[in-house]
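Just one protein chain is left out here, and the rest sit where they should.
Chain nomenclature is as follows: A, B and C, assigned in order of appearance, with residue numbering initiated at 1 for each chain independently.
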Amino acid sequence: MNDMSDDPQALDQIAAQRAQTHQTRRATVPAMEERLYTPHPVLDHGFVRVVDYMGDDSAIVQAARVSYGAGTKKARNDEGLIRYLMRHWHSTPFEMCELKLHVKLPVFVARQWIRHRTANVNEYSARYSILDREFYIPDPAHLAAQSTANNQGRGEVLHGDEAARVLEILKADSTRAYDNYEAMLSQDGQQGLARELARMNLPANIYTQWYWKVDLHNLFHFLRLRADAHAQYEIRAYADAICEMVRDWVPAAYAAFEDYRLNSVQISGKGLNALRRMLAGEEMDAEKAGMSAGEWREFEGILEK
Amino acid sequence: MNDMSDDPQALDQIAAQRAQTHQTRRATVPAMEERLYTPHPVLDHGFVRVVDYMGDDSAIVQAARVSYGAGTKKARNDEGLIRYLMRHWHSTPFEMCELKLHVKLPVFVARQWIRHRTANVNEYSARYSILDREFYIPDPAHLAAQSTANNQGRGEVLHGDEAARVLEILKADSTRAYDNYEAMLSQDGQQGLARELARMNLPANIYTQWYWKVDLHNLFHFLRLRADAHAQYEIRAYADAICEMVRDWVPAAYAAFEDYRLNSVQISGKGLNALRRMLAGEEMDAEKAGMSAGEWREFEGILEK
Amino acid sequence: MNDMSDDPQALDQIAAQRAQTHQTRRATVPAMEERLYTPHPVLDHGFVRVVDYMGDDSAIVQAARVSYGAGTKKARNDEGLIRYLMRHWHSTPFEMCELKLHVKLPVFVARQWIRHRTANVNEYSARYSILDREFYIPDPAHLAAQSTANNQGRGEVLHGDEAARVLEILKADSTRAYDNYEAMLSQDGQQGLARELARMNLPANIYTQWYWKVDLHNLFHFLRLRADAHAQYEIRAYADAICEMVRDWVPAAYAAFEDYRLNSVQISGKGLNALRRMLAGEEMDAEKAGMSAGEWREFEGILEK
Partner (left out) sequence: MNDMSDDPQALDQIAAQRAQTHQTRRATVPAMEERLYTPHPVLDHGFVRVVDYMGDDSAIVQAARVSYGAGTKKARNDEGLIRYLMRHWHSTPFEMCELKLHVKLPVFVARQWIRHRTANVNEYSARYSILDREFYIPDPAHLAAQSTANNQGRGEVLHGDEAARVLEILKADSTRAYDNYEAMLSQDGQQGLARELARMNLPANIYTQWYWKVDLHNLFHFLRLRADAHAQYEIRAYADAICEMVRDWVPAAYAAFEDYRLNSVQISGKGLNALRRMLAGEEMDAEKAGMSAGEWREFEGILEK
């Protein structure tokens, strides 16, 4: 359950923001208006909420054409043009839409996320403020063993006793770390350690928050990497939630993204040669294709999966 | 006079966009709603028009605090915080506002403008389309001689005969270049040269257009350099027009920008030492300050101007 | 023929730079040392020359592993890892190599080039200095008609008379524009127009120069788009020249780039479904694949070309 329900002041502020409406001449998307400000729960204490958005599908077309009006005359033409732009890597028109999110997320997820540099970020400051006692404790269904096939990945879900021990450790260490964080900060009978120092005792599963603003092209790039099956489950949970928002926001652009990026595959020059020979009826293997065993396995996986 | 008035289709599209209003829960600025879509004339055929905007003064505060609500409780506190953020170079909260403009501008201005890389741009394509017959011909009041003091600058306004000759050349060469552009493109009795080649005959005073989207922090950086007295007059004309828009959009942030950036000065370490000695009553000169003659002249200029 | 040979001072400076050698502990690539400073001619008066480089194939591996030493133990392992990084879009290790070029190029090429924003640029200033009388006049073999199939492209080479007329126009207009540029600048019996204004009379085929510095990941992105068959011939001539340099510099990374980017194809989700059915022996068409006619044509082109 999401922590929002435990914070009456936050709920009041969100309700107040949702209650206000204004007249605007700007491009407006009713489905996004419906989403505005309401937190969408992710993981055990996290959320994503839309704080603002700029543009819609028509704004992409309008920018691509550098036109005075909005989009083309027919929605169908807009869709075709958007698919064309996506297929041919014309990325700048997608940069003309912008999304602003408020995200609450564990620090280890934040550390992956921030690697995407083409975005604007304001993070809650643990130099200036005191962090809340909220830690990510995985659901047992997501408590996975190290993959034996892949250094960077998960294997099976942990068995009962081992899972219980892990959860016990994570909970106990989080609690102790936070108790000691408070003890070091306390000004009761002592000076109290500086916040910027005390925070170093907190583990990477503590929650932080930020405002994150990004254009649609760079958001698609983020989603392509983070909504992917190889991404760590915890960041994928956020990416999946954002995918739903983007689908509501710019349905034509999202459909093109899904087809040409998310569900697409990249076939190498060697792969393309092999493919043409296969379509001509030839039996191929790694050697004939000039690929390593691992690469051939990946290639076959793509064609058969 | 701005060319908009000569393009009835563009005027219709603008009127159609302005006529549409929607309900929104997003931060909305009435003065910007008033500006939306209407071209603001710049130079002889250029314009800037606001196509979209995201955020307001409160959005800066909201991001700085990573808060659930909008801004602080009192407008006065918002203003104080915004001034604090500007004074102490906390730039990320200003990145949380975004502006989208449609700009028509001479190519030589576009070439200066594009040097600011942290923005999104879609330019009208002269590979794909045929450019209009519109050229910047300076007003005689802005027809300046080369500066004799500064390699990169203007001196006095040109005298009558010389000014007339220059205007004659600019007009005649523009006309001939465009006539020949059309002659090369023509498919009347010939194949017609590719657009992407024919455009190479067009001079740098032809007008182009683009959509330009930028966050407020990077916009302030652009304005600081381009609304400055050392900027070329022609780009300054655009920067000045945008300053008026930003003043309407985020008045508190703009006031802070004006005081701490546009009207501010940077005093070097050597300058600061000299200044303290001057305030203590000492007579200073270049040698005592450890400055070159040129630097001391600039320093004195700052203090006395 | 390249203009370098006409500028004895430039030739002297280049010879002087090439004559100096130093001892270094940095990663060093003999083939790049051989290239350093010497202009590689492009088009009729342009060039690209390597001014500096940082890193080599091993530096990519070293950064990917965050290791103390250089690369892995065996060159063969380095190659395999580089191919893996490229295949799986791990782009940051490629950012650890950097290339600095000095480029002389027509202004209309510069305007396309600068759209790649993730690079460092210093361009020769026509506000400060006077441009040289050098214009790009296409070789007749590259004087192409507008494509009839594609708004953004070239068709057949122009026939004799039309080609002659075009060349005549381009030469005459360039000459006249430059003569008038000089006439306006002249301080002989008049004040002389400011350089920043006079330049507006110069057409887009005049040559400019810049220093351009970029990391290998972003350079690959540039080359992928600009060494592509759909890029305008004139910028492709530069991209092709740079490809040769990069092949010398980081041979393993370049080979991976060639296979996984330059010669690769992106197959959409719909395309992948169609492909699997084709490999299973099914006859497919646009309708079965859920593609538009144009998209199906592109898809068939990929598989058969």
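Operating definition for what follows: contacts are C-beta pairs under 8 Å (C-beta built on N, C-alpha and C of every residue); 3 or more make two chains touch, one makes a residue touch a chain.
This is a predicted model, so every value here is computed, not measured.
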{"item": "Absent-chain contact - pick from A:L81, A:V103, A:V121 or A:L216", "value": "A:V121"}
{"item": "Contact residue for the chain not shown (choose from A:E34, A:E162 or A:E244)", "value": "A:E162"}
{"item": "Full-complex contact with the absent chain, from C:F135, C:Y178 or C:W210", "value": "C:W210"}
{"item": "Where the unshown chain meets chain B, residue by residue", "value": "80, 83, 87-89, 92, 115, 225, 230, 258-260, 262-272, 275-276, 278-279, 292, 295, 298, 302-304"}
{"item": "Absent-chain interface as seen on chain A, which is shown", "value": "106-108, 111, 114-115, 117-118, 121, 123, 125, 127-129, 136, 138, 143-147, 151-156, 158-159, 162, 165-166, 169-170, 173, 176-177, 180, 183-185, 187, 190-197, 199-205, 232"}
{"item": "Touching residues on chain C - with respect to the absent chain", "value": "9-10, 13-14, 16-18, 20-28, 33, 36-37, 51-55, 59, 62-64, 66-70, 92-93, 95-96, 98, 100, 102, 120-124, 209-211, 213, 215"}
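By our rule, only the chains that are shown with their structure count from here on.
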{"item": "Rotation angle superposing chain A onto its copy chain B by C-alpha atoms, nearest 5 degrees", "value": "180"}
{"item": "For chain A paired with chain C, centre-to-centre distance based on mean C-alpha positions, whole Å", "value": "33"}
{"item": "Distance from the mean Cα position of chain B to that of chain A, given in whole angstrom", "value": "35"}
{"item": "Centroid spacing, where centroids are CA-atom means, of chain B and chain C in whole angstrom", "value": "29"}
{"item": "Touching two or more other chains - residue numbers and ranges from chain B", "value": "121, 123"}
